[in-house]
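Please find one structure pasted underneath; my questions will follow.
One protein chain is absent from this view; the other protein chains keep their places.
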Amino acid sequence: AVALLAGCASDTGTNTGTDSGAGGGTDGDLSITFIPKQLNNPYTDVVLGGGEAGAEEAGFAATEVVGPLEASASSQVSFINAETQAGTSVIVIAANDPDAVGPALEEARAAGAKIVAFDSDTNPKYRDVFISQVVAKDVALIQVELIAEQIGGSGEIAILSATANATNQNEWIKFMEEELAANPAYKDITLVAKVYGDDDDTKSFQEAQGLMQAYPNLKGIISPTTVGIAATARYLSTSEYKGKVALTGLGLPNEMRPFVKDETVTAFALWDPAQLGYVAAFAGKALADGDMTGAEGDTFEAGELGEREVGADGIVIVGPPTVFDAANIDEYDF
Amino acid sequence: MSEPSSPITRSSPLPPADKISSLDTRLIDTTKTLTTEPKGRTGAARILLGRDAIMIYLLLAFVLYASIAIPRFASPVTVGFLLLDVIPVLLIAMPMTLVIITGEIDLSVASIAGLTSALMGVLWASGLDIGLVLAISLFAGVVAGAFNGFLIAVVGLPSLAVTIGTLALYRGLALVVIGDNAVANFPPGLTAFFTSKIGGTGIPTVMIGVVAVALFFGVLLHLTPFGRGLYAIGFSKEAATFVGIRVARAKFWLYVGTGSVSALAGIYWTLRYSSARSDNASGLELTVIAAVLLGGVSIFGGKGSIPGVIAGVLLIGTINFSLRLERISDVVLIIVTGSLLIASVVAPSVFEALQRWRHGRRMHKTLPQVPASGATSATAPGVQERK
Amino acid sequence: MTADDGPPEPRLTLSGAVKAFGPVVALADGNIEILPGEIHALVGENGAGKSTLVKILAGLYRLDAGEFQVDGQPVSFRTVADSKAAGISVIYQEPTLFPDLTVAENIFIGRQPKGRLGLISRAAMRTAARDLFDQLGVRIDPNRVAEGLSIADQQIIEIAKAISLDAKVLVMDEPTAALSGVEVERLFQVARNLRTQGAGILFISHRFDEVFALCDRITVMRDGRYIATHVTSMVTVDAIVHEMVGRDVGALFPKEVAPVGDTVLSVQGLGRAGVFADVTFEVKAGEVVALAGLVGAGRTEVARAVFGIDPYDRGTVEFAGTLLKPHSPKAAIDAGMGFVPEDRRKQGLVMDLSVGRNTALTLRDRVARFGIINGRAERAAAAEWGRRLQVKTTSQEYAVSTLSGGNQQKVVLAKWLATDPKFLIVDEPTRGIDVGTKSEVHRLISDLANRGIAILMISSELPEVLGMADRVLVMHEGRITAELSRAEATPESIMHAATASLERTQ
C-alpha cells in the first residue's frame, strides 16, 4: 500500500472525496481473483499491490492472484477456467488479447462471476466494466505533446510499442497518429516507423537500436510501454545517440530514475498503477453485491479514492496521467 | 581339463523331429552356454509392467489423488476444461510420436499451427467461405509438412537442423501473412462448437475428432506393416533399407502427417480462442516433445507407443490443471515438468543398474569357482555366505 | 629371442575368468597365458567367448570372478586407459574408427605428437602415419577422413594404430576377417617382427591356415570355457576342430549338384560411375554362382545395385523375365529376392530389436490382413523359422544383439528364407563364423539350391568359392574379368583373373 499512498499524494486534484464506506454488506464469502497479463513484471506487481489492498478494504473474504508467466494471447484462458470452476465471485483481468479470453469469460459469467477488465480491455461484450488508467486519448496526447516539446516541434519520430496486438497500445497509437495528422502544431513532425519490442527487454533494446540505424534523421522515440521505454533509454544512454535523440512515453519512475538523472530522458508520463488495481477491486465488489450493473451512469464508492462513475461502454476512468521529470521524480516510489 | 557339468549350463533341446524341415535334418548343434535364467516376461506381464503401463498407472494414481485431495477436482467441468487445454498438445503428439520413433524430430509444429492460424485469419477477413478457409489452411499445413519431409527424407538433411530452420521460417511467414493484426470475428456457431461439450459429460465435442486422430496414429504405428517399419528405421536405417522398407518415403509421409495435424491444431487453437494471430501456439513444440518423451518414446528412436504418449500428455495436463485449481504458481508446474522429464529417463537407467548389480551378486553366489585361483579377489566372502 | 634362462615370465595371465551379461554367461572359465616373444592363437566357435576375453584384457569389461596378472602383478583394470598404460594394445573385432577424423588422427588419437607450444603437430602426425603405412606396405592417404573407407582399409588402419603403440602385448581379434591374401601376408610379417622384438601377441581367427602359419601356441575355447593349450607344431587341425566343437566335423563344403533350371536373374551392362562398369551375368534356378575377387573389387556394390539399395547409371536387371525397378529393394523383395549383407550388425539386423521381430521383419506385409498385422501369426512365423535354423536363444523376445555372431547370421538367413525367395544374394555368408556354424551355413545354401533357389554368393575365401560354386564370376576393379565353370575354377585361375589380367575368358 506504500505505492498506493505515494500515488495518491501525487494525484493532486483528482480525489473527489474520501468516503471510506467499503462496498455492500459484510457477507464474507465473496472472493476476487486478479489475472494480470503476466506475472513477474514490475509494473504488474504495482498494479496488483493496489488491487490486493483494495480487495481487502472492499471486504472480499479471499483475494487471489494467478496468471501466466508469459503474456501470450491464449495463456490466460486456463486460469479463467480454473477460476470458473472454483466459483470465484469476481474476476479482474488485464486481457492479453481482447477476444481470445472471450469464450472463457462468458463461461465464467454463466457460472455467476462478475468480470472486471483493467489495464487492457477485453472485447466489451465479455466484461461488466473496464477500469481504464486514464482516458485513452489523454494518454496519447500527453505523449505527443512531450515528444513535440523535446524535439522542438519538428523532425522524424518513431514509436516502439509492446506486442503488436496489445489493445491499449494500439488504441493510443491510433490517437497519436490522428493527433499528429490533425493538429497543425505538429505538422512538421513525421511518424516514420512503428516497431514492437514485445515487452521483452532484449527485443525492445534491439528494436531501438535498429531504429537508429534505419532512420539516421530520427529525432525522437515514443515508447508507450514501461519495458520498451526503459530498454530504449538503456540503449540511448550507452550509445552516441544519448542527448541527440529524445525519448518519452510511459515508464515507471523507479526504472527511469537513472536515465532522467543522466539526462537521457527529460520527461515521461504514467498514471499511478496501484490505483488501477484498487479501483478495480471496488468495482468488482459493487458488481458482486448487485449495487451496480456496469451500465453507463452507474456509480460506486472506490474506498479512499471516492465515488467513481461508469462512463460510456462501461469504462471507468481512474485519473489523469502524471508527467515525471528531474524535478519531481524523486517524490515517487513505484 | 575335465568337463564339469555345471549347474547353470544346459544344452538346448533339439527341435522335435516332426518340426524339422528337410533342409536342416543334418544341422549340427552348436549349443551355447545358456543359463536356466527365467525367460523373458510373457506377453501379459510385459504389457502390464511395461513402460506405457507405468505411465498409465501414474496418471491414474495422480487423478485419484487429485480427486480426493483437491476440492472441486472430481467433476465433469474439470474434464471439459482439462481436455480443451490439452487437445493441441495431444493432437500434435500423435504424429510426433511416430516421427521420434523413426529417430527424427520436428520442431516446426508450433510454427505450422501459427501459420495456419494466421492464414485462417487473413482468408476469413478477406471474405472467403469458412469451409474454403478451413480447407486452404489445412492444405497449407500439408504443404509445410511436405516441405520439411522433402528436405529431410529426400535431400537427406538432419531433421533437428532443418526444423529449427522451418520453425523460424513458418513463424516468419505467419507474421508476413497477418502481420500485427488479429482476426476475431469467426462465425459464432463454429467457435461455440469448438468449446461445446457432449451432453453432461463435460467432454468437449471436438474430442471425437481428436480420438479419431489418436486411433488413426495408434493403429498405424502398432498394427500395420508401415508401423513395424518405423521401429526398424528408428533402430537402423540401413538394416531397414535391406528388408525393403522405403525409408525416405515413410519419413516424408510422417512429416506430411505432423504438418497436417499441426494445421488441425492451429485451426482448433484459432477457433477455440476465436483469435487468429501470428504468435498463436508459439513455444508449443517443446511442450509437445516433453510430453512425448515423458510418454516413454526414446529420443534415439525405435522405442515408444501411442498409449504411453497419451498418458504422458494427460499426466502433464492433469498436473497443470490441478495446480491451477489450487492456485499454485506455474513456476511449480515448470519445475515439475522438467523433473518428471528427467526422472522418466533417469529412472529406467537407475533401475537397470540396480538389476545389473543384483544379478552380479547372484552370479557370484551361483557360479562354480575355479579351484585354487578362482575364488580369490573378486568374490567377497560375505556375498557367498548369504545364500 | 631365446628362452635360455628357463621359462620366461608370462607377459599376461588370465585364469578362471568369469563374465556374464544378464542371463548369458559369456565366459565361464577363461584362461590364457601369453609369453613374451610368442604369437598365441585363441580359437573357438562363434560365441565361445573369445571377444569377451579380449574385452576383459582391454579393460573394457571387469571380471565377475577370476584372476588377472600382468608381468606377474595382479591387476584390476577399471578403464581401457589402464590397460593401455599396462602396455596392452587391442584390435577389436569390430573396427573402431572415427569417421569424421582423418586417417592420421585416427591412428594417433589420444597421443598425437606435440609440436611447439605443446600443441598437436599435424605435420608430424602425417609423417608418422605415412611411415606406418610404408611399414605395412599399403597406400592410404593419411589426410583423408575415415568416412567411406572400405572395411579392409579400416582394418588396416586398426592394425597400424595397434602396432604404433609399441605394446608389450598386442591382442588382435579377427584382424584378417576382411583382408585379402597379400595384406594378410604383410600383417604376418609385421607380427613376426614384433615377436622378434619381444612382444607377446594374441591372435584370434577362424581361419586355420593362418593360425597354423603364424602362431606358436594355440588355446582352444568352447562354450565360454578353456579347453586346452597346444604347441602348434605338435597338433593337427582335426584335433583342434574336435576340441572346438566337442565332436567330429564332416566335410566342410558339401555342395551337391542340383538340377539347373531357368534363368532367374539376368544382369545386362550394369554400370555406376567410379564403382563398376559393364557388368553382365545371369543366375539360374538351383545354381550357386560365386562372385569372387579381391576385397574392394566392387562385388558388394554390384550386389547392392542389383538388389536396389544403390542406384545405377546404366544397364538393366531382369528378374524372372521382367525388368526390375531400379533403386527399390521393395520391388526386388516383392519379386522374390533376398539379400544377406556382409555387415551383419549394421545392415543385416536391427540389433536392438528382438530376435522374433527381426525374423519377421521381412514378413510385415504377409502377416497382415486388411493392412493390420496379426501378431500371433507374426510370432508363430518367427518362432518357426528360428527353430528350423536352430537359432540358439532362450527367448524370441531377447534383443538380437545378445546373440553370438554365428547365431546372428542364422537369424539373417531365417529372415530371408521365411520369404520363400526365388533368388538369394549372400555376401560373405561365413565371415567371422566358426567351423561348426560355417558348415551349417554351407549345407543350408546347398540345400536351398537343391530346392531350386538361385544363389549369388560373394566370398573372399577361395576354398568356400571352390567348394560351393557351380560357376564362378571373378571381378577386378569394378569389371567382371572371368567366368569359370566349376571344372575350370582353380585357385590359380581365379587369382589370375582377380589380380591383374584383363583378358576376358569368354
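Which chain is which? They are A, B and C, in the order written, and residues in each are numbered from 1.
Operating definition for what follows: contacts are C-beta pairs under 8 Å (C-beta built on N, C-alpha and C of every residue); 3 or more make two chains touch, one makes a residue touch a chain.
FYI, contacts and distances are computed from a predicted model.
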Exercise for the section: Given the options "Hydrogenase maturation factor", "Na(+) H(+) antiporter subunit D", "Autoinducer 2 import system permease protein LsrC" or "Sarcosine oxidase subunit beta", say which is the protein name UniProt records for the missing chain. Expected result: "Autoinducer 2 import system permease protein LsrC"
Fill in the blank from the handout: Touching the missing chain are A, B, C
Exercise for the section: Check the options A:A230, A:L276 or A:I317 and report the residue that touches the missing chain. Expected result: A:A230
Handout entry: Contact residue for the chain not shown (choose from C:D71, C:D216, C:E384 or C:E477)
Key = C:E477
Handout entry: Touching the absent chain when the full complex is considered, from C:V75, C:L101, C:I372 or C:M495
Key = C:L101
Completion exercise
Out of B:L132, B:L190 or B:V345, the sole contact with the unshown chain comes from B:V345
Handout entry: Footprint left on subunit A by the chain that the document does not show
Key = 39-42, 44-45, 69-70, 195-196, 200-202, 205-207, 209-214, 216, 227, 230-231, 233-234, 237-241, 254-255, 257-259
Problem - Those residues of subunit C which, in the complete complex, touch the missing chain - result: 58-60, 79-81, 83-84, 92, 95-101, 105, 108-113, 117-120, 126-128, 130-132, 134-135, 139, 141, 143-144, 147-148, 164, 166, 273-275, 296, 477-478
Handout entry: Interface with the undisplayed chain - residues on subunit B
Key = 107, 151, 155-158, 160-162, 164-173, 175-176, 179-180, 283, 286, 289-290, 293, 298-300, 329-335, 337-342, 344-346, 349-350
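Here, only the chains that are shown with their structure count from here on.
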Exercise for the section: List every chain that touches both subunit A and subunit C. Expected result: B
Fill in the blank from the handout: Per mean C-alpha coordinates, the chain lying farthest from subunit B is A
Practice task
Go through A-B and B-C and name the pair with more C-beta contacts between its chains.
Solution key: B-C
Practice task
Averaging only over C-alpha atoms, locate the centres of subunit A and subunit C and give their separation in whole Å.
Solution key: 75
Handout entry: Centre-to-centre distance between subunit B and subunit A (centres being mean Cα positions), rounded to whole Å
Key = 43
Exercise for the section: Express in whole angstrom the distance between the two chain centres, defined as the mean CA positions of subunit B and subunit C. Expected result: 37
Exercise for the section: Provide the list of subunit B residues touching at least two other chains, using ranges where the numbers run on. Expected result: none
Fill in the blank from the handout: Contacts with two or more other chains occur in subunit C at residues none
Practice task
In the complex, go through subunit B and note every residue touching subunit C.
Solution key: 1, 3, 6, 8-9, 12, 15, 19-24, 26-35, 37-41, 46, 219, 223-225, 227-229, 231-232, 235-236, 238-246, 302, 356, 359-360, 363-364, 367-370, 373-379
Problem - In the complex with subunit B, residue positions of subunit C that touch it - result: 15-16, 18, 20, 22-25, 28-29, 45-47, 63-67, 74, 76, 223-228, 245, 247, 249, 309, 328-330, 332-334, 339, 341, 346-353, 357, 361-362, 364-365, 368, 371-373, 387-390, 392-395, 397-398, 404, 406-407, 415, 434, 436-437, 439-440, 443-444, 447-448, 451
Problem - subunit B to subunit A touching residues, read off their complex - result: 72, 75, 77-78, 81, 84-85, 179-182, 184, 191-192, 195, 269, 272-275, 277-280, 282-283, 320-321, 324-325, 327, 329-331, 334
